[in-house]
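One chain of protein is taken out of this complex; the other chains stay put.
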Amino acid sequence: MTRLTSYLRPGMALPLRVAGSVLVLVGALLPWATFVLNDGPYPAKSTLQFFDAPFEVGGFRLHMALLGLAALVVTFAPVPGRGRILRGLGWGAVLVSAVNVLFIAYNGGGLGAVTVADMPAFGGLVALLGGLAVLAGAYAGGIEQPVHLPTGLNRFVAWAVLLVSFAGLLMMVAWTLTAGGQGGVANPYAGAQFLSFLGFAGGLLAALHGAGVLPWISRLSEDHRPFSIVVLLGCALALPFTGAGTDYWMTVAANIGVYAATAIGLNVVVGLAGMLDIGYVAFLGIGAFVAANLSGAVAAKVDITLPFPVAAVIAAVVAGMFGSVVGSPTLRVRGDYLAIVTLAFGEIFVRSAQNNIGGLTGGPNAIPGVPQVSMFGTGFSEPITLGGTKLPSGVLYYFLTVLLVALVMGMFANLKNSRIGRAWIAIREDEDVAKAMGISTGRIKILAFTVGATTAGLSGAVFAHKLGTVSYESFKFLESVTLISAVILGGMGSIPGAVLGASLLFVLPEKLREFSDYRLLLFGLALVLIMRFRPQGLVPDRHRRAELAGEDIEGRPLEETVSEQAHLPTAAPVLPGEARA
Amino acid sequence: MTTLLQQIANGIVLGAVIGLVALGYTMVYGIIQLINFAHGEVFMVGAYGGLATYTWILPHSMRGHWQITLPASMLGGVVVAVVVAVIMERFAYRPLRNAPRLAPLITALGVSVFLQEAVRLFYPDAKSARPFPAMFVGGGLRLPVPGGQVILPWIRVALVVIAILLAVALQMYVNRSRMGRAMRATAQDRDTARLMGIDPDRVIVLTFVLGAALAGVGGVLYGAYQNTINVDMGFQNGIFAFTAAVLGGIGSLRGAVIGAFAIGLIKTLGGQYLPGGTQYDYVWIFVVLILVLVFRPEGLFGEAEKVRA
Partner (left out) sequence: MRNQLVKSAAIVAGALLIAACGTNKTESGGAGGGTSCDTSKGTLVVGVVAPLSGSLSALGLGIKNSASLAVDQANEKCTVKGYKLAVQAEDDQANPQIGAQAATKLSSDPNTVGVIGTLNSSVAQNVQPVLKAKSIVQISPANTNPTLTRGQNFLTAPKRDFPNYFRVCATDDLQGPFAANYAVNKAGKKKVAIITDGKTYGDGLAGEFRKQLEKLGGTVVAQEKVGEKDTDFSGVIAKVKPSGPEFVFYGGEYPAAGPLSKQMKDAGMNIPLFGGDGIFDDKYIELGGREGDLATSVGAPTETLASAKAFVDAYKAKNYKESFSAYGAFSYDATNALLGSLGKTIGDGGKWGDDQRSKLLDNVGSYSATGATGEIKFDQYGDSTNKLLTVYQVTGGKWSAAESGTFEK
């Protein structure tokens, strides 16, 4: 980046920015596709529609127009961090136009689909150029230091800000889920529209980040932690009331919840204690099979039926016991070997389940017919009506999983800040030093496994009832890899990271079902790329970020901190070249 | 009695294949302390490379002669496997040389999934199993033993012979040649080796190349002796090979080979005699792995792992 941007002079900044924003705006209104594609006209009336009803643009064209407008306004308005904001907006514009241009070109059989000699169907290319110009203008004008907005606000003002921002987050999530509509024969462009929306959302978020708004909100939420938690919980529970409240999304969201809870448990083992466990899904399976057997399903071996909360607790306990069993032999083993041992345990579980060990797992026939959880008078799979609004079926399972995730998150946060949590982090950083400091590493490591396994067992119980069937096929090695990826992608050791990781890994394959052939291919590629370019994950834990990405606790790059410290006036003379640590 | 001897023979054959793959694991781990999860997929890619050579490069007239098809397929398999391994090392592992241990491990998992899917999607008709040409038609070694015969088709004999030859050759190379000395030096202490004038990058690439070549040969021979290959064959054999390497002592070539034969025998004899039979033979290998890692992590021939700073 720096090599390219060195060609830009500050004088070019203003014209570039203005030209860029105008081009983006114009591009949004031009037609994008020159003919009707095989599957139907491209959405947002972008086929051959030229400046027609400019205030009625919708879909991705609306996104482009908004980006262009915002860029234009920011170029002239006296906002701090202008360069950073424009950089974010520029990227957004580039991504949206690139996605749509590529998709139309591919579907239309070549660049002819986006360029026409006799009619100005250049919308895509114009917008792309505009986005690049905005980017260039942003760099030419100089990227400022990160903006720090004031944080010492009155409590109620802070609360108001938090309420608004979390409500915004909720709307963003709902829009992301419903972006592009539900793919299918009637809507073959869903995947592309979804990607385009992601580009738009990404650009918007980058702009907000550049303006310093996002770090400000996160600092505010840390200062007013209890309030933030309550509001977040409320927003999560409010999701079924938004546009994403359909049967389909409730099912997906409930599954995400189960996997997110499991991922948080895995985070204890991997993120906090630093032990790589790639057979972890076995604990989810153990919990699920125990719950299935105690649920009174016809195929269950055991003939007891217990109410759901009791069965869930038993499932968690049993899984926890297995966790200690797995944990003990691993005490003497480190690093890579640990990973292989856990892999071996995972495979032993799958094989045993497939062979119906002890008659408990149903083998290849699985244990079908696990009844729904039934409390407060309704089965959890029925649609209900709350306060006049009809909610989709499965919504009660969704609420249950939100509760589960909240519970697990709370437990995790408590543990992380406790002595045990600190002991885990110490073991992760350097086990021998930890032992020298008097931590009984053996017991603490087994505790990590036990806690993680218990969490997975609890999630497994919910999983069994939600899905209705428990089969060994749900717990294969690939699922373990997916769980690990969710933790890594989201950020090791960070709670929101695990939830984000699990969500991404579940939502993306659902939204991009057109690309289902390439799902695993992209998945493998993504793992490689993430470890190469962003090993600390998307929402990194502060310590991890410092460790892996060369930043200090505040999030500023180390070079900045060091140079800043070196310029501070000191009482005593400092030897040349000596900087404060 | 015949069954016992037959199972032993089967175990040795399986051990030969696993040994070829295990050598690659042990060498790479010895030099960069990385469990290359994707090595099993290199084995699989080698097999597909051999198949591709046989199907498209070899003229039809030569197909019946094993003296031509066997070496040609092996060569094809080796070339493909080596290319894949070099690319893997250069783009996935080298940038992470100094990263915390977790990163290359996850990357290896990612590469493994990627390779599997890439072959499944892009090799024609690879979504289900592909037939692999049998190099030798009919016949085999029939050894009379008390109670009957132990039957070993020629391809299996070839497999064992080639595996042993290659292992011995590798051992001689590592112990006697200059490059081999450089490899051992880099494995011992990379920075000092660099001070001594050895370029660690070249040595590491060479390690990957050798490991991949062996795995490629193993893949082609495995395909020939089973008459079928599919994209999943790398995962299971990879785990067996890794277990073998660990059992023998990771970092030790001799250990990898002996460990491999041990694993082969455990699988066949365990499947025959232990409770649970062939349903759980896979499981017994894992139990062995866990026991070894817990009670004697340095394996049979390895040295206790020095704690690295």
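For clarity, chains are labelled A and B in written order, and residue numbers in each chain start from 1.
Note that a residue touches a chain if its C-beta (ideal position, glycine included) is under 8 Å from a C-beta of that chain, and two chains touch if they have at least 3 such contacts.
Here the structure is a predicted model, which is why all the values come from computation and not from measurement.
Participant: Among A:44, A:198, A:343 or A:462, which one is in touch with the chain left out?
Facilitator: A:198
Participant: Which residue among A:41, A:296, A:369 or A:496 touches the omitted chain?
Facilitator: A:369
Participant: Please pick, from B:10, B:26 or B:112, the residue that touches the omitted chain in the full complex.
Facilitator: Of all options in B:10, B:26 or B:112, contact with the hidden chain holds for B:10.
Participant: Can you tell me which of A:14, A:69, A:149 or A:299 touches the chain that was removed from the display?
Facilitator: Missing-chain contact among the listed residues: A:299.
Participant: Taking the full complex into account, find the residue in B:33, B:55 or B:226 that is in contact with the omitted chain.
Facilitator: With B:33, B:55 or B:226 as choices, the missing chain is touched by B:226.
Participant: Could you list which residues of subunit A touch the chain missing from the display?
Facilitator: Missing-chain contacts on subunit A: residues 1, 38-40, 84, 87, 91, 95, 98-99, 102-103, 106-107, 146, 182, 184-186, 188, 191-192, 195, 198-199, 202, 206, 209-210, 246-248, 251-252, 255, 298-299, 351, 354-355, 363-366, 368-369, 381, 393, 463, 467-469, 471, 473-474, 509-510, 512-520, 522, 525-526, 529-530, 533-534, 545, 549, 551, 555-557.
Participant: Using the touch rule from the top, list residues of subunit B that touch the missing partner.
Facilitator: 2-3, 6-7, 10, 13-14, 120, 125, 127-129, 131, 134, 140, 149, 151, 153, 226-228, 230-233, 235-236, 267-268, 271-272, 277-279, 281-282
Note that in this section only the chains that are shown with their structure count from here on.
Participant: Find the geometric centre of each of subunit A and subunit B from their Cα atoms only, then give the gap between the two centres in Å, rounded to an integer.
Facilitator: About 37 Å, centre to centre.
Participant: Which bits of subunit A are touching subunit B when the two form their complex?
Facilitator: Interface residues on the subunit A side: 274, 276, 278, 329-330, 332-333, 335-337, 339-341, 343-345, 347-348, 351-352, 355, 432, 477-478, 481, 484-485, 488, 492, 517-518, 520-521, 523-528, 531-532, 535, 547-548.
Participant: Considering only the defined contacts, which subunit B positions touch subunit A in the complex?
Facilitator: Per the stated touch rule, the residues are 29, 33-35, 92, 95-96, 99-107, 109-118, 121, 235, 239, 242, 246, 276, 279-280, 282-283, 286-287, 289-290, 293-294, 297, 307.
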